[in-house]
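Here the complex is missing one protein chain, while the rest keep their positions.
On to subunit A.
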Amino acid sequence: MAGIRDTVGKNKSRRPQVSRRQILVGATAAGGLAIAWSLWPRDYQPNLTAAPDEHIFNAFLKIGDDGHISAIVPQCEMGQGVTTLLPQIMADELGADWRTIAVETAPISPLYANTLLVDEDSAVFTPRAGVPDFVSEVRSWARREWAVRNAVMLTANSSSVRMFEGPCRAAAAQARALLMMAAADRWDADWQACDTQDGFVLHGKQRLRFGEVAAAAALLDPPAEPVYRASSADPLYGKELTRLDLPAKIDGSANYAGDIRLPDMVFAAIRQGPLGATRLKTIDRKRGMASPGLLHVVTHDRWVATVARNWWAANGALDRFAPVFETAGIPISSDSIDAALKAALKDDGYRIASEGDVGEAMDGRTRIAAEYAVAPALHAAVETRTATAAPDRDGLRLWVATQAPAQCRDAVARATGLAPANVTLFPMMAGGSFDACLDHSVAVQAGIIALQVKRPVQLAWSRAEEIMRLPPRAPARAKLTATLNAAGGIDALVTRIAVPATNHEVRARLFDNQPADEAQRAATGRADAAAVEGAMPRYAIPHHAVDHCPADIGLPTGRWRGNADSYTAFFTECFIDEMAARAGSDALSYRMAMLGDAPLLARCLLTATSLGGWEGGLAGSAQGLACHAMRGSHIALMATARQSDKGLQVEQLVAVVDAGRLVNPAIARQQVEGGLIFGLAAAVGATTDYEGGLATARKLGQLGLPRLSQTPRILVEFVESDREPGGLGEIGVPVVAPAIANAMFAATGRRIRRIPLSAHPL
């Protein structure tokens, strides 16, 4: 390890040229951060541990004497394949044999901060107000510094490959250089004349296994800048390599947070009160304590937990304790949520983005408007929120799936009064997530319970608890208003969206540990650009604007696969379809006429309609289109759907995606296919009503999630591209609902302006 300077994760090209004086000015303007700067260490060292025969090369790679390569993955594996994708990038650059690659999850460290994500979500992560423009560059630099210092290792926004391809490749290049230097020493050769392939360092006819030189290599000083491997004749990058997590996922040996087993461990179940400012009022202690198998009951301000020798006994005891909660204010209901959205839509709101001059363009012209509504969307991952916690001398050990490990650890530390250093977090795979693992309540609760009962505890939320307590993606309501040109094309478009300022809520919960109801109240009335993301159309519309009308719906909301794009694409793509029909125009050519400035999207649309056999959008064709771009990726979807006596029948989905170059086409296809099915679920269900401050659904079977028999034929094609990789986790989701709604119009002549689509038309 001696002398290894780790520059991974500190991509110099991203750091703007600023003088010390500018930094101080910017820092003070951005909120008095100046003092801390000089005190903070700038060169972070990897905090990995190594086995006796293993050598740490940098924050992303260890190599063993036996030749195994441990790739360190700083993102949460929740099915998206990140524990294959990042190792695949590293193995490719190293010149490794894929069969020698092992995976470890990264410890919490500033070296793994997801600076890309905080850049993209700048409005969320740092307040904009009051900061003069001249320090804008400094602010973005400061934002990244903040992310690094706080080890903001977020897994979100389809950003894993986009963020970490560069650092992973650089780390691998660095390790490769060291291996070649060590081998060249043995051969008395020039290391730059060496190469690597299949886990060997090569020089002419000489070859040495990585494992044979790893120990010596790890002691050397790497070149100051990474020296990249010339392109290989048989690159691992772009191959459909088998996911590394598959063997463990077919024999039951893959461990999730609920599969941890510790000596003396007991099982806990929990009940939390209605949404809002809830307080536990009473429990029937006498009857509850008589529950069979009950060991402990733990009460807290906002919840009651039971502990038993198995989870079923613990969960059953909760009923006998018959907890009564007291909730301040008027309990929310679906009606009150809808009323709040309608009211917000009538308010002024904030203009988030605009081009041209919509005011002038619309003045005195005939306006055409339509309103759309979208229900809250549940994550409904098959794994409910689960955490295992064990007291450990002065602290806690914690096993949990989290998309923000440092913030999860800090939340547990704060709630238990422990120092963060005394909380050891073991990041687990998630059984689905869809952003559910940004919620840390279960880890906090498990920590509190374990310290109280003084033994290892595994807490799993029941399905009902998860439906009721996990903040869903926000419901939204939108009004789109357009004026048309003589040919029926759109001249001006205003998209007004009433939706809570979700991202302010998420930020307050995630970084300030604010309870959900307080975060919800504090966020009311605030502008949230990320809550209307994706609403600025890619179409060439001369004048357009997007407004956020923050709605106080009383229901805490959260992030979710696809986030705002999942409703903004519905609004835009349905409205465009309506305008096309109004102009008597084919929905494809109407779109194509406005996609001159979006050639990638246009190409996806043309290919999808050609593959799917677009019939020109004739009435009765049952075909519908939608297209969308987000996170550097583009998608067009052609859906075939009709109304039958069994209800809405989606027969086929044909998607064409341009996501830049693909690390692993098989995993890319999984992500899009899975995203389409997730989008399908959200189009027809994955929601609940609310009554008396609670979700009315209690069971998974009430959510209308599609099963195999309800899965349409799906065709996914990728456009070949050498662009930088785009995000793939979410791109499949937003287009499904609008494409089906448009297909339903073609089939029935009736517009559905509401999600879920099966509900009454708006």
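Keep in mind that, in the parts below, contacts are C-beta pairs under 8 Å (C-beta built on N, C-alpha and C of every residue); 3 or more make two chains touch, one makes a residue touch a chain; residues count from 1.
Please note the rule applied: contacts and distances are computed from a predicted model.
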Absent chain [UniProt protein name; select from "GGDEF domain-containing protein", "ABC transporter ATP-binding protein", "Isoquinoline 1-oxidoreductase alpha subunit" or "Phenolic acid decarboxylase subunit D"]: "Isoquinoline 1-oxidoreductase alpha subunit"
Omitted-chain contact residue, chosen from A:142, A:318, A:337 or A:381: A:381
Residue in contact with the excluded chain [from A:200, A:237, A:590 or A:690]: A:200
Of A:50, A:700 or A:719, the one touching the omitted chain in the full complex: A:700
Candidates A:220, A:430, A:536 or A:549 - the one touching the absent chain: A:430
Residue ranges of subunit A at the interface with the undisplayed chain: 65-68, 77-81, 96-97, 99-100, 198-200, 209-212, 242-243, 245-256, 258-259, 261, 267, 292-293, 309-313, 380-384, 429-434, 460, 462-463, 666, 670, 673-678, 681, 699-701, 705-709, 711, 714
